[in-house]
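With one protein chain removed, the remaining protein chains of the complex are shown where they sit.
Let's look at chain A:
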Amino acid sequence: MVAELTAPRLDVDGLLADPAIRIVVCCGAGGVGKTTTAAALGLRAAEVHGRRTVVLTIDPARRLAQSMGLTELDNTPRQVKGIDVDSSGGELYAMMLDMKRTFDEVVEQHTTPGRAAEIFGNPFYQAMSSTFAGTQEYMAMEKLGQLRAGDQWDLIVVDTPPSRSALDFLDAPARLSRFLDGRMLRLLLAPARGGRSVFSLVTASFGLFSKAVQKILGAQLLTDLSGFVAALDSMFGGFRQRADQTYRILQDPQTAFLLVAAPERDAIREAAYFAERLVEERMPLAGLVLNRMHQTEPAGLDAAESEAAADRLTADGDQQITADVLRIHAGLLRQSERETTVAAEFTRAFPSVPATAIAAQPADVHDVDGLRTIGTLIA
């Protein structure tokens, strides 16, 4: 069994079966198994709870993606074949986010074809749609909004982008909004709108400003930029409205946030930051999933006894294999103890947040059977 957690138990099956829950967001630091967890939850929702489920992954490992039948970036949900939904009647679809294509679609939706072509041709758009810090997060939110608006899914499971910080996912839309509303943008737009500066009060600093910008960036870049900005201007309202809408959906009780963490100090610290933010933003935090917990039980031999016995055997020079076996046992016991201590730090800070633990698997998961095993362990 997995070491005892001090937190209340997270009822994952209850969550996945609840028809009122329409969105599950898996978030956490990089490298903690978010994507695997999201995929396993989706599979279980379809196979066990009969829900029509879509898993939105951002940047899955190749073999994990292949296990769900995904071979390329593709903005269309694809049905996952070879799963066992005969008795439940559920369905599982999966998709990988194509950031650029999602951005293009947003542009097309909010402007005329002529304007769209102009935007697509602008070097700023080309760079921004593929590399803008936060575009991936913003587009993940956008895609989530689209999937939800289509209302053809019982449950949407989202894997958040591998951000430098888990918080970027929440902040990106607001940042984009702020940027689009920014004074800077309006200053740049002022000439494009026929020379009437919105900022008549700062016209003095505008002269200084445009001179500085010209000096640093060069005139050609400024032309490209104001072209881009002017073109984007027509879509401002749409952008902001969508971002706000998705944000509200995330605050709604139809959404459940699951923090995913490995029982390591950094990952737990990140999970605690994120939990704080979710509480602040009044977003529904459903619980903590502790991945890769090491399972063991003393079975009559504690760590100290095992280590002492191993040392005795090593000193005797005989029975080296058993000495190693004892060291493995002691190592597992100590690791399990450490992991429980680290996990308890989270629960001390958020005593009411339920948690569940998934035992570490000897080998990595990259097929449906492996995902099913994780799903069974999690529930």
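Annotations for the structure displayed:
Criterion: contacts are C-beta pairs under 8 Å (C-beta built on N, C-alpha and C of every residue); 3 or more make two chains touch, one makes a residue touch a chain; residues count from 1.
Following the convention adopted for this analysis, contacts and distances are computed from a predicted model.
For the chain that does not appear here, its UniProt entry gives the protein name "ArsA-related P-loop ATPase", which is one of "Cysteine desulfurase", "Urea ABC transporter permease subunit UrtC", "Cytochrome c oxidase subunit I" or "ArsA-related P-loop ATPase".
When the full complex is taken into account, the listed residue touching the unshown chain is A:Q335, out of A:N75, A:S88 or A:Q335.
When the full complex is taken into account, the listed residue touching the unshown chain is A:D224, out of A:D224, A:E276 or A:D367. Considering the full assembly, A:M128 is the residue among A:A17, A:M128 or A:I249 that touches the omitted chain. Interface residues of chain A with the unshown chain, by the touch rule above, are 29-32, 59, 61-63, 123-124, 126-128, 130-134, 162, 164-165, 175, 179, 182-185, 187, 199, 202, 205-206, 208-209, 211-213, 215-218, 220-221, 224, 262, 264-267, 296-297, 299-301, 305, 309-310, 312-313, 316, 318-319, 321-329, 331-332, 334-335, 338, 362-364, 366.
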